[in-house]
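The complex is shown incomplete by one protein chain, all other protein chains being positioned as in the whole.
As written, the chain order gives the labels A and B, with residue 1 at the start of each chain.
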Amino acid sequence: MSLLSYLINGISLGSVYAIIALGYTMVYGIARMLNFAHGDVIMVGGYVALTVVLSYSTNPLVAVLVAIVVCTVLGIVIERVAYRPLRGAASPLAVLITAIGVSYLLQNVVLLIFGPNPKSFQSVVPFPDLKLAGGTLNISAETIVTIASCIVIMIALTTFINKTKAGQAMLAVSEDKGAAQLMGINVNGTIALTFAIGSGLAAIAGVLLCSSYPSLSPYTGSMPGIKAFVAAVFGGIGSIPGAMIGGIVLGVIEILSKAYISSQLADAIVFAVLIVVLLVKPTGLLGKKIQEKV
Amino acid sequence: MCGMNKKKKLRSNLITYGMVIAAFAIVQILQSTGHLSSLLQGLLVPICVYVILAVSLNLVVGISGELSLGHAGFMCVGAFAGAIFTKCTQEAITIDLLRFVLAILVAALAAAVFGILIGIPVLRLKGDYLAIVTLAFGEIIKNVINVFYIGKDANGFHFSLKDQFSLGMEPDGKVILGGPQGITGISKQSTFLIGVILILITLFIVLNLIDSRDGRAIMSIRDNRIAAESIGINITKYKLMAFTVSAALAGVAGALYSHNLATLQASKFNFNTSILALVFVVLGGIGNIRGSVIAAVILTALPELLRGLADYRMLIYSIVLIVMMLFNWAPKALEWRERYLGRFFKKSAKEGE
Partner (left out) sequence: MSVMLEVNNLGISFGGLRAVNNFNVSIEKGQLYGLIGPNGAGKTTIFNLLTGVYKPDTGSVVLDGQDITGKKTIEISKAGIARTFQNIRLFKDLSVLDNVKAGLHNHHAYSTLAGILRLPAYHRVEKEMNERAMELLKVFDLDSEAETLASNLPYGKQRRLEIARAMATDPKLLLLDEPAAGMNPNETQELMDMIRFVRDHFDMTILLIEHDMKLVAGICEELSVLNFGEILAQGATSDVLNDPQVITAYLGE
């Protein structure tokens, strides 16, 4: 039974990684940049939800919605102020370092407002845990909600991209910015929309993460952010199903390593698996093979 | 660096060395006249550490053109290899300076070995994939050292990945490396003078390597891999050379770092340290060695100098970082600079290279 419950926990953690990784992957696919501030948007989402729950409304749905709105706006502002001016810069490293600057900025603003001590987060999931097999298998309500949200988001996002005009515009811009521009697509607007969606998803991920692991500090976002980035690369960066698979595989490996090998080495094992995958398949599980034309 | 003739290159290199020596002299004068705050005195060795780290990373990022996000890993290897050597030879080698010099060499060698071991599989990946794998290796190195135990007793060395008691030592044995507790009681050997000498050696190696046949090969691969291959340049060999030399120098930075501390823990060498080094390189100018030196000095000192601003210092640091990046790299900002500050900036930019 314990293996099964570890697996379920792994899938749950992996679902959070997957939701974060979706933001990473979409932004990378469209803007070709590693947005290292993405993890910190998760953390901001967590704090916003916490503040709403503590001060204004105890309705968890309201808290989640406010967090989504705030993070979406935050994502758009960050893109407009810090990243867009660097489009067309001589080196892709410029925007990478700026993203790191934004990451520090978010951490320190939150640090000033909320202080360095971790806050305990109240779960926003108002359901009881699920007990199966005569009580020997306990699945927390957070786990169920997390996995369900992940599936819903995945389906919604895929439908959005394949069925709507804005979604098709995203695909076009990620293939070829210049050509998309010539076809009359608003490239800047499309990139802003991508950041908006990615950041909104980060807010959801933040709330879910903090509901399962109820401690929130200004640095809460960094490690899940890096892991989600790893998940995105693992699945093939730029690929939406890849981010999903990558996230879940990573979550399962992490929980199983913690359970059966060593909790201190779990991260090392996750990274080692990533390295092996990339050495065998240099563009990730579902990544497209790119060959330079001579 | 490249569009200059031999004399200009030599002059540019001499300016870089001269700058370091002048800075050393000024600090010495300030120190002897008592004008150097204890805060700044404490920063002298760390500044040297980060200068070496930044220059070594620039060899990979700027000269070889590959993004590495795991440079702290090599620094970590060097720091621990050097410190372990020092602890093990405490009695055997009685001359402090000699032991320290050997520790630095051991650190460089250990980091170079890791550079080769990691470089061989990794360097066939490209761009962001290479970046993420270097990040992964950096984290793995940190995590593994964090659970590693080494002890020594009359029977020799004992190793464990579990805990101190699993080392199975005689009662008189002593723990050298204690997992997350790291290494304690390293003899403090790093001084500002040694730091500056190591900076000069690092600069000598990197600047001379760049301006040689091998450096040309490395930069030609950076500029156009396919063309470099077509004229018979061995891609793997030269990428690996840049990566390994860079790792070795990061190892030197690590040894200087670890011999400046009473306790050394692996958790210090995390992703943020790698990123910090990258920030120095990018702000100082990708491929601009002198720029890396200046950026590392200013940005290491800045947060400490801002300490008066208490809680706001990291906030200000992050804003300064973003604004500087936009000012230095945004196409619109460059256009604006060209128009209004035109000649002044263009000239200084060229000379800085």
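Please note the rule applied: contacts are C-beta pairs under 8 Å (C-beta built on N, C-alpha and C of every residue); 3 or more make two chains touch, one makes a residue touch a chain.
Bear in mind that the values here come from a model prediction, so they are computed numbers and not experimental data.
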Among B:241, B:261, B:281 or B:325, the residue in touch with the chain that has been omitted: B:241
Given B:215, B:251 or B:285, the one touching the chain that is not displayed: B:215
Sole residue of B:136, B:228 or B:253 that reaches the chain not shown, by the stated touch rule: B:228
Residues in subunit B touching the chain absent from view: 2-5, 204-205, 208-209, 212-217, 219-220, 222-224, 226-235, 241, 287
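Going forward, only the chains that are shown with their structure count from here on.
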Partner subunit B, residues of subunit A touching it in the complex: 28, 34, 36, 82, 85-91, 93-94, 96-98, 100-102, 104-105, 107-109, 111-112, 222, 226, 229-230, 233, 237, 262, 264-265, 267-268, 271-272, 274-275, 278-279, 282-284, 292, 294
List of subunit B residues in touch with subunit A within their complex: 61, 67, 121, 124-126, 128-129, 131-133, 135-137, 139-140, 143-144, 146-147, 161, 180, 226, 271, 275, 278-279, 282-283, 286, 311-312, 314-315, 317-319, 321-322, 325-326, 328-333
